[in-house]
Every structure is written in structure tokens, then in C-alpha cells.
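Just one protein chain is left out here, and the rest sit where they should.
Letters A and B mark the chains as written, and numbering starts fresh at 1 in each.
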Amino acid sequence: MNHSYRKGFQLVLFFFLLAGLIGIKAQDIPIDHQKRIFFPYPMDRKWSTSVGFTGTTMPYEITEELHFRMPAGDVHILRRLKNKWYLDGHLSLQGLQNLATLGPRIAIPVTDRLSMAAGNDIGFWFGIINVQGVKTKGTGWQNYPNLSFGYRFNKRILVTLKAESIMNIGINTHAGDIKVTTDYRLFSGSAYTLALEQPFYGKKSLTLAFRAIYTNFYWQTWTLFEPYDRNLFFPQIIVGIIL
Amino acid sequence: MKISITILFACLISFSCKRNFEAPVPDTHWDLFESAEKLPSVARPGIEGIYNFQQGSDVFGLAAAAKWSYSANGNDTIYHLSLFCEKEVSYFILEGKKSGDSILLNGYWRKMVNTETGIARFTIASVNGARKLLNGIPLGSDDSIVLDGKYGNGPAMPDQSLRLKYNRPLYKAKPLQIVAHRGGGSTADLLPASENSVAMINMASRYGATGIEIDVRTTSDKVFVLFHDATLNERLIRKNGLLGPIENYSYDQLYTLVRLKQGERIPTLKEALHTVVYNTALEYVWLDTKFTGPIDELVKMQRQFMQEAAAIGRQLEITIGIPDQQVLNNFLALPDHNNIPSVCELTPDDVVAANSRIWAPRWTLGLQNEQVQQMHAQGRKAYVWTLDVPQNVFEYMNQGEFDGILSNYPSIVAYYYYAKQ
Partner (left out) sequence: MVYYQTTHPSLLITIMLNSKHIILLPFFLWSICAFAQPGGFTSEPVKRGAYSFVVYVSGGLGHYPAYSKDLAYLDPKIQNVNPVSTIRIMWHPDHLVKVGLETGYLTFLNYTLTDSAGQRGKVLLNATPLLVEWTMALTKRFNVFAGSGVYFLTTNLDYKGKTRSKKISVGWMAAASYIQPLSKNMGLGAELKWLDAAESRDGTICLQLQWVWRFWKW
């Protein structure tokens, strides 16, 4: 991570620490009926849905001068299974290229405020894009084993830290009729998410999250056919309204 | 609360981790090498060839293509022996010296797809071909050159064995122009020099290039400089507060205030072509015209340096690059454009209109063997760009009919080319 991000992040986390030390003194509200997506806790309703967007900044090594933030529509759907189990489905939508992941979670409350969850998501991405007049197609399978820790502050503030391993199981890309070989490692990197969830307005709740992705193949960059075998840094912001 | 603080501290440490990638060339100082004698020029040609790895194939692949190159600086000429390998686009860059009846080779290795690098040292023993090489005696069919050596990782002393045995000569039947992108390679590939710099041009042939592609832009006072991106940015230059289009700045401002990532100044086109003519053996320069506006001054410089090269007996072709319609229109506006060597990236019809010597389609359009054959029938050549994926390089070289390949990894193009049978 470059110098600026490191300084800024340390500042953000310093504020979190300060918040914790200040001790938000208010009436404690139980977690029941509080809307959440990232927070690892057994579901109290059958379905939970959030709609929002993500913005991922591409590193210079990949996009060179075009240092832009790739926006994507973001949909999360949780479905309670039984007891502490639930399914987490996620869609990252950009029209011409999209990613879908689905996987089980088991959520375990550890203390009154701390809880954790473990899960594994299978992902599939696909894209058809015209790159400089050439129809370029790609598909790939991924796997994301993950672990989450959540802490419930007062005033319905839910903070989650999630760690994921990024595995690329298969990548299949074509530029026109030419098969392009994209070298990748099975264990392609990892991602770390810090999420804040709390009521926003009316009955809607808000997810605000930052995800630090370190990977040698990020699915949104498949059209660039980059040969680097380095875990590059892709910072991603996540905003979602929990319906 | 304690747990929350612990978790947050874990975040602090985690998110604070710097992920800077570097591939610095290790310190290759070797006492024995420093005290050895200069390698006689008669010894060099015999070392070139295809070698099989008898030890080290798990790291570098089955074979290596050994090829000499040079860079001259006034009366000093430094010769480098490059070993181009297949696995993970690896290569060795070595210098050679004579030690008694043996030949010492000293340098470093690097893998282009990641940042692995380290020191490499070889010895060619007298009985393994050195005696004959040093005395210019042709090697017989029973002789074989063996490179015995060691390599290390990073700055560590070499301690892992390498052994290469000569197999056959380099392939040279059908010529191929190996064109290195951006003067030799991209800044993001963490080479010892920045892209589009004089230092990189000096190194290009060590990476396997026989020609280079360089990006030409103009400053506010109409000086031609080498710079790929339209704007000054963090990717290419050291942070100095200067942003925005490079054409907003004068050459004096750029000269004083800007340094490329490895510390070089932005070179003028004149400096770059002077280096190509007088310091290297490069045969081809592709001037990628990245500015709009008249190109007659660019053509004058092209002519000047081609004449200077011819005057000193250098074989050198410099072509004006035509990447888009705007540049094509400016090119066609020149009264004698039919006689100006150019390379056109557009359609075959545009190639004919500009009377370009070279057609250069993008690799994603496919092998296009039929169109390439048409170009050949017209007496033109075809170069394909920009091929970096090794499997695709191999496919285009063996199934295509292109006369040149432009790549960020000229070493893998060189390996597949010289290893052809």
C-alpha cells in the first residue's frame, strides 16, 4: 500500500480506536431485529437484502495512465437456513462483465458483543466486451474461503472485519478467435474488509465498507491480459442500503 | 472493549503493510572476476548457441539461448552475454572474462513476470571448450561447451548449482525483428532503467531486442521528447507537483524539474536516436507518433539519423509510426510521403495509401496470414503488437508469418526465435 493510503488508514483506524476509548455511552440496544449484511450473527429473519455500489481503484501497473475507479452495482441477498447457518449470495454488476458468488455461513456469537462467522463462497464471473473492435470473451471460477469477526457497539453500530482468501480455479479468455492464456496461481491473494452497519433513515440501514484486495488476478481486469505475477493492491469502497 | 481494541490494532497493522515491489539488480562483485583478463573478441562468437539445462531446468526451463550484445560509450565497449530462458520469462545478463585457460561469466538473473532475481556466475573450463574458444580454434563435433555455475536469490551469494551444455547453433534462417516496447521495457516491470529513457535504450539488446519502439511527444516549445503517457503522472515520474499534459510544459522546465522513476531525465528524441546510432547495434526504431500536428520536423530528424547511421556503416531503419487517422492525415499531407519509411497500424488500404514499409496490426485481430501474405506480395513487412503472453508469442511465431514482434518481454521472443529448429 502506498504511503498516502497507509497514513490515511492509520488515521481512520486511530479514530475508531478513539471512539472505542471514548466509550460511546448510551442505552444499549440488543442486536435483535437490527438489519445487517456483513455482521456475523445468526439471522433473525428469512431474507435480508442490500443494494448499493462499489468503486474499485485500479493500480497503475494494470491501467497505466487511466487511474480510474471502476464502479459496479452491488447486491447482497442473505437467506436463513437453520439455526446459525445462512446462505450469502452476492452480485457485482457492471453490465458487460459481472461476478456472482454464493456460499454458506455459520455464525457464532462469542460474547454478548463479539461474534464471528466462517464461510466459503464459490464465484463465477463472465464478460463480453468489444476491445478496440475485437470481441473479447472471458469466464472464470473462483473460490473465497472467509472468516469474519464482528463487534456490536452501542447505538446499533455494528463493525465487522472480514478476511478472505482469493482462489482462482479456472480462467478462460478469448480475444476474437484467439485463446489467450492467463497465468494465475490457485491462491491468488487475499482481501480484508472493514464494514460499518447501522440504521440510516426510516427503516433502512446502511453498509459502509472498505475492502483492501491484494491479488495477482482481479476479475474486473481480465480484458487487459496482464502477465504480472504480483499481488497488486486494489482498494474498494462499498456502499449499500439494507432494505 | 479489550477485544475491540485488539481487533482494531490488528487492522492497523494489517492495513499498514507496505506492498512495494522492487527487483533491484544485486551486487555482482566477484573478486576472481575483477582480477581476470579481458575476454578476447575471438572467443565470443563460439559461445553463442542453444544450451540445455542439465542442472537448473526446474527453475529456468529446459533450454537457454545464449547471445552476445554490446553497448558502446566512446572508445569503451561493454559486451554482455544474455541467456534467454523460457520459464516465467527468465534471463541471465552476464559479462565475460578470461582467467588462465578458463572463461568466467558473471552477472545476474531475473524473472520478468515476478520480481525474483539474483546473482549468477559461470565457468567454462579449459576442457569444456574454453581453451579452443580462447584460441579461436573451431570446435569439433565431439567438443561441447559446458557452462558450470551457481545462482543465488536476491543479494545472497550464489549457492545453487547450474549446468548448461551446448546443443546447437542459434536459429537465424528466417529473420525476425524483435522489437522492445518503450525503448526496452515498461517502468512497471521494475527494470534497472525507466521506460523511454536513454539508459533503457542502451540496455534493450541485452533483453533480446534487435529494434525498439519509442513514444514521441512534443513540449510547449516544440521539442520532441520521449514519453508514453499524455500527462505527467505518478506512474512515470517522481513526485514533484507537476501534473497535466506534458505538452503544457517547456523542455527547460521538464529538464530541470522532472525525473523518471529511476532518476533519469526525460530524453529528447535527438538524444535517443544519437544513442541508438552511436551506442548500440539496434537495427530498427519505431517512432510511435503520440502527438497531433505537423510531422515534417520529425521526418527531418528521421532522415538525419538514418544518414548518420549509414555514414558509419550501421544498418538502421527508422520508421514514422502511424497509430491513428489523425497522424495518417498529417503524414499524407507531406509532399513526399511515399518515400518516407513508415509503419502503419491501421488497415491494409491505409498502408497502401501511405506507402508504408511495415503494416502493424494489433495481435488480438488474429494471425491474419492472408493479409500478411498480401503485404509480402507488395514488398512490405508485417509486425504484430504487443505480445507478452508466452504461449501467444510461441503461437504467433510458429503459426504466423509476421516479420517482427513487438513485446514488453523481448527475452521470451528471443528465446522462442533462437530456439527454433
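Here are some notes:
Quick note on the criterion: contacts are C-beta pairs under 8 Å (C-beta built on N, C-alpha and C of every residue); 3 or more make two chains touch, one makes a residue touch a chain.
Predicted, not measured: the structure shown is a model, and the values here were computed from it.
For the options A:Val131, A:Ile157, A:Ile178 or A:Leu224, the residue in contact with the chain missing from this view is A:Ile157.
Across A:Arg69, A:Lys135 or A:Lys179, the residue that sits in touch with the chain not pictured is A:Arg69. From the set B:Ser250, B:Asn279, B:Asn355 or B:Gln374, the residue in touch with the chain omitted from the display is B:Ser250, counting the whole complex. Among A:Ser92, A:Ser115, A:Gln142 or A:Gln198, the one in contact with the hidden chain is A:Gln198. The set of chain B residues touching the chain not shown comprises 16, 220, 231, 233-234, 238-245, 248-250, 252-253, 256-257, 259, 263. For chain A, the list of residues touching the undisplayed chain reads 2-8, 10-12, 15-16, 18-19, 22, 24-25, 55, 57, 67-69, 155-157, 196, 198-202, 206, 208, 237.
As a working rule, only the chains that are shown with their structure count from here on.
Distance between chain A and chain B, defined via averaged C-alpha coordinates, is recorded as 39 Å.
Residue ranges on chain B touching chain A, taken from their complex, read 1, 3-5, 7-12, 14-21, 88-89, 112-115, 188, 228-231, 233-235, 362-366, 388-392, 395, 409. Against chain B, the residues of chain A that register as touching in their complex are 1-2, 6, 9-10, 13-14, 16-17, 20-21, 23, 60-61, 64-65, 67, 111, 113-114, 131-134, 136, 149, 151, 153, 159, 161, 175-178, 180-183, 192, 194, 212, 214, 225, 227-233.
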